[in-house]
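Just one protein chain is left out here, and the rest sit where they should.
Chain naming follows the written order as A, B and C, and within any one chain the residues start at number 1.
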Amino acid sequence: MRLHRVLLGTAIAAATLLAVPLTASAADGIYVPLLSYRTGPFAGSGAPIVNGMSDYLNMLNERDGGIGGVKIIVEECETGYDTKKGLECYEQVKAKNPVVLNPYSTGITLPLIPKAAIDKIPILSMAYGLSASADGTTFPWIFNPPATYWDGASMFIRYAGGKEGGLERLKGKKIGLVYLDAPYGKEPIPLLEALAKDYGFELKLYPVPAAEMQNQSSQWLNIRRDRPDWIYLQGFGAMNPTAIKEAAKINYPMDHLIGNWWAGNDDDARPAGDGAKGYLSLDFNQVGTNYKVIQDILKYVVDKGKSQTPKDRVGENLYNRGVLNSIIIAEGIRNAQKVSGKKQITGEDMRRGLETLNINEARLKEIGADGFAAPMKVACDDHNGHNAAYMAKWDGTKWVKGSDWIEPLKSKVRPLIESAAKDYAGANAGWPKRTEPCDKSS
Amino acid sequence: MFYREVGQYKTNYSADMSVMPLLQDRVGIGIILFIAVVIIPSFGNAFFIQAIMIPFLVFSLAAIGLNLLTGYTGLLSLGTGAFMGVGAYACYKLTTYFPGVNILIWIVASGFFSAAVGVVFGLPSLRIKGFYLAVATLAAQFFLSWCFIRQPWFYNYNASGAIEVPTRTLFGIPITGATASDTARYYVVLGVVVAMTWLASNLVHGRIGRMWMAVRDMDLAAELIGIRLLRTKLLAFAVSSFYCGVAGALLVFQWYGSAEPAVFDVNLSFFILFMVIIGGLGSLTGSYLGAALIFILPIVLRYIPPHLGIPIRPATVDHIQYMIIGALIVLFLIVEPNGLARLWQIGKQKLRVWPFPY
Amino acid sequence: MRAPGGPEVSVGDVLLSVDDVSLSFGGVKAVSNVSFDIHKGEIRAIIGPNGAGKTSMLNIINGFYHPQHGHITFKGKTRTRMQPHEAAYGGIARTFQNVALFRGMTALDNIMAGRSLKMHSNFFWQLLRHGPAMHEEVEHRHRVEEIIDFLKIQEIRRVPVGRLPYGLQKRVELGRALAMEPDLLLLDEPMAGMNLEEKEDMSRFVLDVNDHYGTTIALIEHDMGVVMDLSDRVVVLDHGIKIADGTPNEIKGNQAVIDAYLGVAH
Partner (left out) sequence: MHLIYQIFVDPFVQMGSAPDLLVQTLWEGLVAGVLYSLIALGFVLIFKASGVFNFAQGIMVVFAALTLVGFYEHGVPAYLALALTIAVMFGLAFAVERLMLRPLVNQPDIILFMATFGLTYFLIGFGELVFGGDPKVMIASQLGLPKGAVEFKMAGGFVSLQKIDIAAAIIASVMVAALAVFFQKTRVGRALRAVADSHKAALSVGISLEYIWVIVWFAAGLVALATGIMWGARSEVSFALEIIALKALPVLILGGFTSIPGAIIGGVIIGVGEKIGEFYWGPLLGSGIETWLAYVIALVFLLFRPQGLFGERIIERI
């Protein structure tokens, strides 16, 4: 009978697998899959993000009955931040012709970049993934607004320069980069190296191996030895709180420790508590609930119990970032409907919609996100926009605005992007030339 | 009833010593191959081929590799992931240096590099045994992953720090890179895996296989009948790593299409080890069964609730799935410590005597 | 591989001689200053009470232990440190006190494994299992089947030895040793734990091996009856010291031996 059990199991397995395509027939509506990571070592940042994303889209369904009268079909696929599962999710959702995909992991984004053009599914990696993919002429299907990691690093330099009294004052200063030793963490290095040459500061690198995320004493001993004047933290998950605690341990001045926008989770600063007071993190979305869009989410979704977000965590930094991500999706869809004249749009239309994306002050007001984020504009050749961000400051219990909007050093970033894009296309023999025509921005 | 060797007399030793003496087995393999070569590509959808069959075959190959080392030679290794990594990175370096040469050649050639690395890290196996050796192989795992991350030479100094797969063709048909069709990738993987499985089964049925098993069962006695321990163990490491290396190359070039170093971390090693142990130590069939159970079962579990229309969050499914897998592993070990392969044997036995209980 | 071949030894000459060999573990002396020799074609018994150092003696002869002092001369070649597999190539085979078979393998494979050192087809033919490799397999299978017939274990060919009864395991182990076509066969208590019938079978096998294959045999055995019947010459060890050496009849009458067995004088 053991045999029978095995046979039965195999039968069920086979049946289920062959049944998978059946679900592929998405009902009438715009299918927006969300790759989530509510599990695994990075769940801490994954959960709020995907909560924000789904809540906003559901809010649109509840409030306006979708976009342009078409319901949005929101479906999560759990990746656990594991590339293997991510690819499986991709294959699964691909069958249901999604209009856009948010991989939410650099590891998953990289393999999807070449696939996007083939499968005609735009990839929206909001301020993560491959910086070079901001070059629309090489990567027509990849979008990473509002800013690339390189913009982020340049904003950090700009901010530091400002505090020192002018970028030229950075000459001879030591600037440290504490980063997760993985492609994600390494992203800012090329730009910082370039800027180090231009402004004559010394760049010190402190890689933190993934396995040592919570065991960083050696890196911070090095920092204590080198005494860098400023530190940029390109960390993730459990690495950030550890780094902040270690910084506090060696009495590093918190207002000189600046995290990129993925080092701005409430869970990152909270464990260090008062020790983290004054810690700064780049940010391109505002924190808190006193924005109409967040209020609507509370009103139509959370209070109606149609969300899995605990009410007290609505308005947290990464939650709001999720919301912003969905705003971009929604605006993209709206644009797509405009340029294509169709209600039920395809991935192809969505690509055009995103390429003509232009969320200006007025538009932000309309969607109730007045001052919630900086205006952003994406163009055919520029899939990022290199938009402004600001410094969020940890006051010991929550994030507060720590600076005005900071524009990136676009003149420095852009050339690097283009050359990097060229390298990428060169390295990947047979990289397709852009054939997609450009719509003019709306 | 169905599975009778009665009347199948062997009149000479070579026939008697063939890998599959029984007609039924040969027919069975024939059917399986037919399904794999004809049915699946023509009826399986993209998801089935790209997300299930290709990974399944890749993992099976890796599992066979580890099984040759752990199952046949009795050397427990936790470095599989790294050895697969060596294969992948070797293949990447080779094809970027010599884009002209056919990628298939490089995929196979990459195996030799991981074999060499495997031999180096296999050297301690003469003095170290059991779990001590297992932990020692972790040194390989962590050192190699460190190389992939910290030494830019491995990923050609590119900005992303990951390796990307260029498009390469076979007879003008792209078989790697994004433009390669699922079917094309599938056939390449299938071809390589089937061929290497055949070679492996030849190996384990012959003198070398006997020497490996002798070392596994009682290394001292093996030495006293004239088997050189170090040589035999190193050969096992080399062949095993070769298989893992090719599997790694296939993983990146035929499945992922791009990989960051984290892909080859220690978890991959554990993953493959599960397959080998659950599938059955010292059985090639077991390697396939193990890969199927460990890799495909979670996917199935994931899709069952939506099909039954159970409103349950993906994350929760994921959690429960972990619990089920964990529980199943323990259960399997309790029910049949010798793995699925043994269950398979029992199954065949039952078929032999069917319809009678015994 | 360097197999210590040496000049061919003809019947009656000294095949192996042990000269003044001592071995000790830490403080414990297992063997001290023992010398004896084994003539080609004879059956040589090594006896003595428990802990007399008999098994250690065999372990020294086939290179598993290395004596601190003294040396071994085999086929006219003298060596102090020899690796077990060198011994095997030299033509020394061995069975063990507590059976040392490859439990996971079938009887057939166990005996085939015994022929590993006689098979030389290269790795790549092995991969293909064709040409030389297959030819070799078949040829050696013939030899192995002869041994299987000789030991009358046809019906258990394909049974994993782990499942066999003790008596049969001993027989398979003998088969594995014979498969090596040794010049010198070391048998460590081949009849231990056997009933009378099995003992008689085993004794017959030992004798047959001796005159059928002309193999020189050194055996350790406790059953005096068996020893006296089988062996041409007997060497007696006690507490690692050689106390007697001679034909069975001489040994029978030897006072020292009797004392040792009766435990007099200590």
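Assume a contact is a pair of C-beta atoms (placed from the backbone, for glycine too) under 8 Å apart; a residue touches a chain by one contact, two chains touch by 3 or more.
Note that this is a predicted model, so its numbers are computed, not measured.
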Touching residue (missing chain; options A:181, A:283, A:355 or A:382): A:181
Residue, one of B:57, B:268 or B:281, that touches the chain absent here: B:281
Per the touch definition above, residue among B:51, B:136, B:225 or B:238 touching the missing chain: B:136
Omitted-chain contact residue, chosen from B:112, B:146 or B:198: B:146
Residues belonging to chain B that touch the chain removed from view: 70, 76, 124, 127-132, 135-136, 138-139, 142-143, 145-146, 149-151, 220-221, 266, 270, 273-274, 277-278, 281, 315-316, 318-330, 333-334, 337
Residues belonging to chain A that touch the chain removed from view: 38-44, 46-47, 181, 205-207, 209-215, 217-218, 221-222, 224-225, 237-238, 241-242, 245, 249-251, 267, 270-271, 273
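Keep in mind that, in the parts below, only the chains that are shown with their structure count from here on.
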Longest centre-to-centre distance from chain A, chain (CA-based): C
Most centrally placed chain - per-chain CA mean versus overall CA mean: B
Geometric centre distance via CA averages, chain C-chain A, whole Å: 73
Between chain B and chain C, centroid-to-centroid distance (C-alpha), Å: 41
Contacts with two or more other chains, residues of chain B listed in rising order: none
Partner chain B, residues of chain C touching it in the complex: 1, 62, 64, 83-85, 87-89, 93-94, 96, 100-105, 109, 112-114, 116-117, 119, 121, 123, 126-129, 133-134, 136-138, 141-142, 145, 176-177, 180
Chain B-touching residues of chain A, taken from the complex the two chains share: 2-3, 6-7, 12-13, 16-21, 23, 36, 38-39, 76-78, 80, 83-84, 87-88, 91-92, 94-95, 106-107, 110-111, 113-115, 117-118, 130-132, 181-183, 186-187, 190, 207, 209-211, 308, 420, 423-424, 427-430, 432
Residue ranges of chain B touching chain A (in the complex, touch as defined): 45-48, 50-52, 55, 96, 99, 142, 146, 149-150, 156, 158-162, 164-168, 174, 177-179, 255-263, 265, 296-297, 299-300, 303-304, 306-307, 313-315, 317-319, 335-336, 340, 343-344, 346-347, 350
